[in-house]
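The complex appears here minus one protein chain, its other protein chains still in place.
Our next item is chain A:
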Amino acid sequence: MNATPATHAGDSRRSGRGAALLSGPILRRAAIEAVAKLDPRRLVRNPVIFVTEVVSILVTILALRAAALGQPWTFQAGIALWLWLTVLFATFAEAVAEGRGRAQADSLRRARSDTQAKVLLRADDRALWEPRAAEGLRVGELVLVEAGDLIPSDGEVVEGIASVNEAAVTGESAPVIRESGGDRSAVTGGTLVVSDWIVVRITAAPGSTFLDRMIGLVEGASRQKTPNEIALDILLAGMTIIFLVAVATLVGLASWNGQPPSVAVLAALLVTLIPTTIGGLLSAIGIAGMDRLVRFNVLATSGRAVEAAGDVDVLLLDKTGTITLGNRQAAAFVPVPGVGERELAEAAALSSLADETPEGRSILAFARERHGITVPPQPAAATVVPFTAQTRISGVDLPTGSYRKGAVDAMLRSLGGEAPPALREAVDRIARAGGTPLAVAKDSRLLGAIELKDIVKTGMRARFDALRRMGIRTVMVTGDNRRTAAAIAAEAGVDDFIAEATPEDKLAYIRKAQAEGRLVAMAGDGTNDAPALAQADVGLAMQTGTQAAREAGNMVDLDSDPTKLIEVVEIGKQLLITRGALTTFSIANDVAKYFAILPAIFVASYPELQALNVMHLASPESAILSAVIFNALIIVALVPLALRGVRYVPVGAAALLRRNLLIYGLGGIAAPFLGIKIIDSILQLLGLA
């Protein structure tokens, strides 16, 4: 498990799209946008900052009036200035987050140039097409894309096979194969066909293609508030109203004995008490969370899906390619009595001479590594016996003899007779351990067995342990029989497995888990995965997969790496943690602000309340101003944290809560005591208050 998923997730896996957390151009543009965002009509979406702006306007008017009437105005002006800065810092935070997304969107947009499409006039005639601009394409039309052409829009390959460079979308420059039928039929608009040709049925209208959606998402244009964000907004609005009541009623309460405090002072109290810190950073956190996902080459259809990822309890992972290296590999040669291991290895290697499957390759590799057996690539007088589904045997006839290997039962049937007890025993042992036995024969004589084994990727057990600590169960999905599945599951350290899994089994498993109140995530690529991807709370589809799978999932992994589901979960959690941590910090700040402002406000009526001035702030004016300045600066200070996200450590909820409460709860109480005192001292040094 990567110890610092935060930075891991933040790393760019491809070149050219990773921007520094805060770069110069982004900051400059954000500063301009921050001012534009002061428009109250836009700001009203953020109740806390909206109230701050209204109060800023009020205090500004009062300061101007005082100046016009020749009354003391500098204190009011100072408060007004810092209240405006509070608002500005909040809009700046959002602008920075959006700016980082926009930088990514620009690099994507370059791929979406004006493409000319070759629209087929008749489905069965590739020669008959008319050129048309990509914008004019309609869903369902067939286009021909030949080597050197950009694919004009998202679609499904209906004919042909081609290698396609998808770097524009995935950042990966090695071409991938796209062909009709099967699970590699989906193509993305803006990607380049580098060899051969394909006929594509258009599945997305211009403006709603994958690339368009991606650009919209990273720019934040189509950003909607996520459920948790809405709930948090309500909490913050509620707290704002409560403190509005508390401050407004002070006018009546304070006038009972002495003068009520001035409007500027009440405004300062209000703004420092309402949760401006989290209010100012909330939307930046959301945008940055989405951005982290995109940088990680995963595209979510909505922020809601990212949040859901944080809630996941069960992870369904395909065995092949995700948990294991994808293909069985030779792991041992088990000869029958009377046969040397080297003799068996030699026969096995020769029988695999013409076997192009990964299993066959692994036998050759294993024979070379273990026994130093090298065979010529293609002996001259070789007669290849290819593998067929009927015989399930393959091999080669050489002048030195005929070599065969194949499934044990098929070999026995072909050779006739019983298996020697030693072979039977070896075969059973291999199967029990989750491996696949192959029998090897030379000239109809059984020499022994090859053990083919699923190799679990390194580090998977540690990752599953980490997931377990996070409270997430991992379930391995495989087409293997129960015995094999159980052995691999035990080796990999997953919590459960579905053996001999059909698409229906997956769907049923997801439904059952959901009925028990669990949220399920799964990764998939094939069309037959689509129902399960749609049913899962988080469905991560592979970019190389079919269009059906991509539509059914609510996330697409551009790198087509199903293990990334784990990081997606972490990014989702990190998003929620960052919100919770900064909310806690913001609320906890209030304690110190009270100690700064309350004695300052009431000291005129009750000089004894000076005893509450535990920070020994120099003067009432300085105390109030220091609190307001701290309140504004803390927003800027926390922008990097909001953009980067709070570090997520997979240690289980209780430990995580203890840690975060300590840092952001107690830290939130302590920090402003220190900060306000320092600001007060600086103000004294500068002689400003």
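What we mean here is this: a contact is a pair of C-beta atoms (placed from the backbone, for glycine too) under 8 Å apart; a residue touches a chain by one contact, two chains touch by 3 or more; residues count from 1.
Methods note: contacts and distances are computed from a predicted model.
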Name under which UniProt lists the unshown chain, selected from "Aspartyl/glutamyl-tRNA(Asn/Gln) amidotransferase subunit C", "Potassium-transporting ATPase potassium-binding subunit", "DNA-directed DNA polymerase" or "ATP synthase subunit c": "Potassium-transporting ATPase potassium-binding subunit"
Touch criterion as defined above, residue of A:P25, A:G140 or A:G471 at the omitted chain: A:G471
Selected residue (touches chain absent from view) among A:I79, A:A204, A:I577 or A:L683: A:I577
Selected from A:P25, A:G136, A:G207 or A:G652 as touching the chain missing from the view: A:G652
Residue among A:G148, A:G517 or A:G687 that touches the chain left out of view: A:G517
Interface residues of chain A (partner: the chain not displayed): 227-228, 230-232, 234-235, 237-239, 241-243, 245-257, 269, 273, 307, 310-311, 313, 468-473, 516-519, 572-574, 576-577, 579-581, 583-584, 587-588, 590-591, 594, 598, 601-602, 605-606, 608-609, 611-612, 648, 652-654, 656-658, 660-661, 664-665
